[in-house]
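A protein chain is absent from this complex, but the other protein chains hold their places.
What follows is chain A.
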Amino acid sequence: MEVDQLQRSFLEYTNSLFRFLDGQFGQLQLLQDESNPEFVFEVVSLFFEDSERILNDLTLALDQQNVDFKKIDAHVHQFKGSSSSIGAQRVRNACIAFRNFCEGQNVEACRRCLQQVKQEYLLVKTKLEALLRLEQQILAAGGVIPMLDS
């Protein structure tokens, strides 16, 4: 495929992600340059690892006989922080809602929140993976990843 075409696809796809990724993601892309060519990939990979660990911890915590809401709140807070640092706004919003239910100490409601957060995470994960694949295709075809207007 032509580099031009790939770059256009990349820009179109990035623009279509505005509901899932806010301006913060653009900030990350700005940090990528010749001396840090893999930066976005590294940060996104870290986000996946981080998220999966937190989601596992949350699942376990909500499965306990005596649910430790303080612990759950701490996990959700961390997830809120990392998702907002990468620009995953829907995940962040789901975390905010989750924390509200934590305060209410309602196990069932929290389990529903966890499902919601998981769903949003999987959605953004799919989008990010597709974006990274497009980046790889552009690089493999000898092109450069186009910069976006922040």
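Quick notes on this one:
The working rule: contacts are C-beta pairs under 8 Å (C-beta built on N, C-alpha and C of every residue); 3 or more make two chains touch, one makes a residue touch a chain; residues count from 1.
Methods note: contacts and distances are computed from a predicted model.
The protein name that UniProt records for the chain not on display, among "Translation initiation factor eIF2B subunit gamma", "Response regulatory domain-containing protein", "Gap junction protein" or "AP complex subunit sigma", is "Response regulatory domain-containing protein".
Within the whole complex, the absent chain has one touching residue among A:Ala74, A:Ala109, A:Leu123 or A:Leu139, and that is A:Ala74.
Check A:Leu6, A:Leu28 or A:Leu58 against the missing chain and you find that the one touching it is A:Leu28.
Chain A meets the missing chain through residues 24, 27-28, 30-31, 33, 35-36, 39, 42-43, 46-47, 50, 74, 77-78, 80-82, 84-87.
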